[in-house]
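Only one protein chain is missing from this complex, and each of the others stays in its spot.
After this line comes chain A, so read on.
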Amino acid sequence: MNDREKLLEQLTGVDSSKLNYYVELKKRNQEVLKQNSRLQILHQLSRDINLDMSVGDILERAFTKLPQTLPCDFLGLVTVKDGVLSLKASMPRNFCKIDDFPAHSPSLKVIRDKRGGIFNLGPEDLLHVRHNPGNPGPLRALAVVPMFKRDEVIGALIVASLSDGAYLREDLSFVQHLADQLSISILNARLYKEVSRAKKEWEETFKAVTDPIFLIDTDYNVLLHNDRLPPEMSAQWNKVLSSKCFAKLHDRDRPCTSCPLEDVRRSGKPVYRRWQTEGGILLDLSYYPVFNEEKQLSAVTIIFKDVTEKTKMEAQLVHSAKLAAIGEMAAGVAHELNSPMTVIIGTAQMLVRDFPGEVDRDKIEALEDIINCGLRCKRIIQNLLTFSRQDELPTSEIDLNEEVERVLSLIRYQINRSQVEIIPHLDPDLPKINANGPQIQQVLTNFLVNARDALDDGGRPEKIIQVTTALRRRDKKTWIVLSVRDNGTGIAPEALPKIFTPFFTSKEATKGTGLGLSVSLGIAESHGGTIEVDSIPGEGSTFSLLLPLEQL
């Protein structure tokens, strides 16, 4: 055809037509519909992909959706690490194997150029791909796009088809979108795993701490806790539905007065408190502020440290030290008094011998009084010496009644001075037991002092303390019991659970330390025994030291 005919054909021929908006619109509309369906697939994919999916799972999900909009017989993900490519995942899973990517391989080219491409391949281009004969193959057309992590190429996504020329250049942008979406999903999943691992570590660390820890927001809501409350507190904790700390810990319906949270809020610094629970547990509370990004207080971490045992031991230590000091002093004094006392008694005895017959009966009686009182003083001194040697005497076979007598002889005067009558009921058939005598004396002394104090303020006509020793069988065991009963004020029921806790005292500051009973219980327990309390307010109390007979 010569030029002239060609021109004529174009000028008048049937092939040239008026371009039509409708046709173009339809074309665009089809394009839009196609894009729309692709967007829908991208959207659905991003919705379907869970954070805890593996790369393989993510690829599988994409593979099921993709054929709706793009020919896809194979989907592969190639990663690059230190310049080495590897087929990280593919769908179908066992479609092929690639051990080595040659220089001409599409993936390598795409990763190098950071730009996607369409590849129509002959068999010679795919010699490096080892097909699983079970799958249809070989692949003829590939759309390969780079996968980015920010600007860095981390791999390539391969969408492939068994049919020739399956992909157009327009498809590439969709595949790139898909790759971007998958990159994000994969990075998110990876990030999520890291975060959840870190979270788990922190939670385990948090739970591993045996002391109770709470995280409380500034509105007193408990955000987190490690479930380590002592049993009697956790009962209350679990019972309360409210999330407020004052409800869960203190059974209150409003914040506690002088809540440390206020101090933390004010100062922005940690605050320390000591708190004794209803159950008698002594807790050290540390309130640590937690700040948000704006440097405002957002929460408070509270750590409870149970210091009951520690405090008791400290108290015991202090008490022992005191007792040791007193004992040492008493021993010194007693020792000093012992010699003059011996001289006084000896001299008085000599004088009695020098008064023969019935002469000066009055003088002899006076001398015998001196001798008796002297002997009594010596006994007291002896008791003091014994008492002061308590540390040196671990346990030995003792007669409990004798110990009682010793204490009474030492303390009776002191107590009688308060117009209190002491009535002993000592079981004469009591067997001997292995015990630390001075410690037992200490317990009894403590019981007696407490009984005296319980009688002190009541305007009672008769103030009586009964000291009883007896044998008791209980729980198929035989116990030796030493009881001190008073008819004093008794103990209020709500105070009863706390009386053994260190530093609990109902007495005025000058009188008691709140350590006596705590130390006494310690002594009882170290002998394998215990202390029982029986008290009726207004009628009096009975404190009984129970020591096992078989033991020791």
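The definition used in the following text is that a residue touches a chain if its C-beta (ideal position, glycine included) is under 8 Å from a C-beta of that chain, and two chains touch if they have at least 3 such contacts; residues count from 1.
In the analysis below, contacts and distances are computed from a predicted model.
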{"item": "Name under which UniProt lists the unshown chain, selected from \"Glutamate transport system permease protein\", \"Cytochrome c oxidase subunit III\", \"Alcohol dehydrogenase, class IV\" or \"Ferredoxin-NADP reductase\"", "value": "\"Alcohol dehydrogenase, class IV\""}
{"item": "Contact residue for the chain not shown (choose from A:L11, A:A103 or A:L241)", "value": "A:L11"}
{"item": "Chain A residues touching the omitted chain (full complex)", "value": "4, 7-8, 10-14, 16-21, 23-24"}
